[in-house]
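As you look at this complex, bear in mind that one protein chain is not there, while each of the others sits in place.
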Amino acid sequence: MPHLAIDHLTKIYERGKVLALDDVSFSVDKGEFLVLIGLSGSGKSTLLRCINRLIEPTSGRVFLDGTELTALPQRELRRWRRKIGMIFQQFNLVKRSTVLANVLAGRLGYVPTARTLLGRFPREDLERARRALERVGLLEKMFVRADQLSGGQQQRVGIARALMQEPELLLADEPVSALDPATSHSILKYLEQMNRQDGVTVLCALHFLSLARRYGTRIIALKGGRIVFEGSPSEIDDAKFKEIYGEEAEQVEVR
Amino acid sequence: MERKQSRSRSAEQPPIPLTARVLSFFLDWSIWGYIAYGTVYLLNHYWYVAYIDWYGRLTLPWWGWPVVVIATFELALLSHSFGHSLGMRAMGLMPAAEGLDRPALRKRRLRHFLASHISIMPLGIGVWASPSEPWHERLSGLRLVRLPQREEWITPPPRWYRTEWGIMTLAILGLTVTLGWHVTGIHLRVLIAGAARPARLWQGLTHPDFTFLIYSDPWLNDSIVGALIESIFMALLATIFGAGIAFVLSFFGARNIMAGSLPGLIVYGLTRGVFNIFRSIESILWALIFAVWVGWGPFAGTLALFIHTIAALGKLYSEQTEHIDPGPLEAIAATGGSRIEVIRYGVVPQIVPPFLAFTLYRWDINVRMATVVALVGGGGIGRLFFYYKDQLDWAKVGAIIVAIGLVVWLLDYISGRVREKIV
Partner (left out) sequence: MNWIASLAPRFAAAGRRLSIPLADLLVLAYLWAIGTCFTSFILYGEEAYLLVPWWVMALAVVEGAALWESFGVSLGMRLFGRWLSREDDSSPSLGQRLGYWLSWHLSLPLFPLSFLDHEGQTVAERLTGTVLREPPADAPRGRWYRTSSGWAILLILFLTSGAAFGITKVNLSALIKGAPKTAKFWRSLASPDTSILTLGLKLLLETFFMAMMATVFAVVIAGPVSFLAARNLMRGPLARPVYFVVRAISSLTRSVDAIIWAIIFAVWVGMGSFCGALALWIHSIADLIKLYSEQLESIDPGPLEAVAAAGASRLEVIRYGIIPQIINPYLSFTLYRWDINVRMATVIGVVGGGGIGWRLAAHLRSWQFPEASMLTILVVALVWAIDYVSARLRAKLA
């Protein structure tokens, strides 16, 4: 049984009648590092958000470890969401809160609401936050407000937040689009580390093919909401590339 | 205290300025003074311990005053020695003593408290004599240091409501609300029992009588629409002319423009002072003054709004001018622009959108104020309102309130939309 299975997923945005995902099906095994590529507007973000149902798909099903996520009631869904970490292009940190508060937010699915509303996280969670921040090298920024950090540092806080969830699956929506090449590599190395050491399955949307080739174990390309390519990184040649990105596109190398 | 110590990697710090020390102490002293006043007021309210006469004078026995002064002083000293007081927190300071266990710390605090009497009580001699480390700090080893920056924290700080200054803040807030409750004479019972009293008023308000919406009331020779138009035009005139004059004056009230010469600074201070004073007197009071001056009528109301508009907008404008980005000015000066060109192409484009936004905002306020300046003789819709109110003709009052509500809301909405477009 695959770890994650997507079955005929379709999403139509009500506003504007955009067909963002058109009958997408694929499956992911445990421990894979799957990279989603495709032009802007091809539906990568929509796909990732349909998996943890931040966006409700129009039709189709999503299975995680054999459980149909798309059929779960809200309360159950929250229990499953904590197994699915998520990292965002715009980091999505609460800018006015401290780094620690942002990281602790990753535990919200575990700690009872009555406790979290008073801001009283268990001691182990504070320890866990410390370890997560240590892992991304931001321990000394623990009490700094998030808006005082650079972009790369903010994304590392985002990773630490996902680490707090102790996820089995990590969804990363263009985690490095807002960052410079060198920082991009350092961020993706953390994802690779999570993938290799902790055995977290990673689904990562990326813009640069070079990054996709370097980190992905498998690549899925979307175009206009459909899967136009599925296979290993080495299989993408020039013709394939032109098919995915259009005739005029040039490959840009990111080192 | 141990916890607070460990929360920062303390580094070498520059000495704390004398003003911060003195201010933090006086803040604490006045806070205790306020608490004392509040306590006496409440005691008096419940048990008549001290007497506050009809004129609000607090009457204490002859020895009462020195006792209060000395007691609050002692309390301020205590809070300075035995905790992290609100005064310290407000000035960004905290007490520090490295590596002490509890009994030792307590002893040290006691020493700090006692030494303070020698060092502070006689006109603060110990502080003046050695400002960087006053006598009581040297004797006790308990020093005031700056609050650590967030980057320096290594453990979470105690939650604010569990610190001494947090508790003090809560106490003050609680005291203020309790005091306010008595001073403003809030009686929920009156509110509930009286709910039936304005029954006729509600009746009238919910069944508005629009007889004179368009046709003039023969007594007043005015209709609701006519009076509303009058009010709107009062606001309009006051806003347009007030904004014009405020625009000119605002440059005299902008520090970055007036700085550079002594006369300039004096003009700046004067302008700002006049703005502030005139702004503090509400339009209604101005209307009272102008009613004496030019007689009752819309002109008095317009003048009142006009004066208040000049002062309020003048302040907003000059603050905006002070905050302009100097970059573009430099760029234009660098291309060889003259002073006029710098203002025309560097300053004006930066200030026009916010100025317009402020003016529209002021226009909203003026419309609302124009509906009430009539109370003291300012003309406009308020004249009808107060006339019918005195006649106890609540149905017509209701009609006027509905009309005012709708018109003010509509104008507010329009100017809000325009403001969105501008900014």
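Note that the chains are named A and B in the order they appear, and that numbering of residues resets to 1 at the start of each chain.
In this section, a contact is a pair of C-beta atoms (placed from the backbone, for glycine too) under 8 Å apart; a residue touches a chain by one contact, two chains touch by 3 or more.
Computed from a prediction, not measured in an experiment: that's the story for all the values here.
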item: Candidates B:Pro15, B:Pro66, B:Pro156 or B:Gly180 - the one touching the absent chain; value: B:Gly180
item: Residue in contact with the excluded chain [from B:Trp128, B:Trp160 or B:Trp409]; value: B:Trp409
item: Contact partner of the left-out chain, one of B:Pro66, B:Pro156, B:Pro198 or B:Gly269; value: B:Pro198
item: Residue of A:Lys95, A:Arg131 or A:Lys242 touching the missing chain in the full complex; value: A:Lys95
item: Residue in contact with the excluded chain [from A:Gly109, A:Gly151 or A:Gly224]; value: A:Gly109
item: Residue in contact with the excluded chain [from B:Val248, B:Ile277, B:Val348 or B:Ile414]; value: B:Ile277
item: Positions on chain A contacted by the hidden chain, ascending; value: 52, 54, 78-82, 84-86, 88, 90-97, 101, 105-110, 113, 116-117, 158, 161, 164-165, 171
item: Interface with the undisplayed chain - residues on chain B; value: 55-57, 176-177, 179-181, 183-187, 190-191, 194-195, 197-198, 201, 229-230, 233-234, 236-237, 240, 276-277, 279-282, 284-285, 288-289, 292-295, 297-299, 301-303, 368-369, 371-372, 375-376, 379, 385, 389, 401, 404-409, 412-413
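Assume only the chains that are shown with their structure count from here on.
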item: Chain A-touching residues of chain B, taken from the complex the two chains share; value: 150-151, 153-154, 156-157
item: Partner chain B, residues of chain A touching it in the complex; value: 98, 100, 126, 140-145
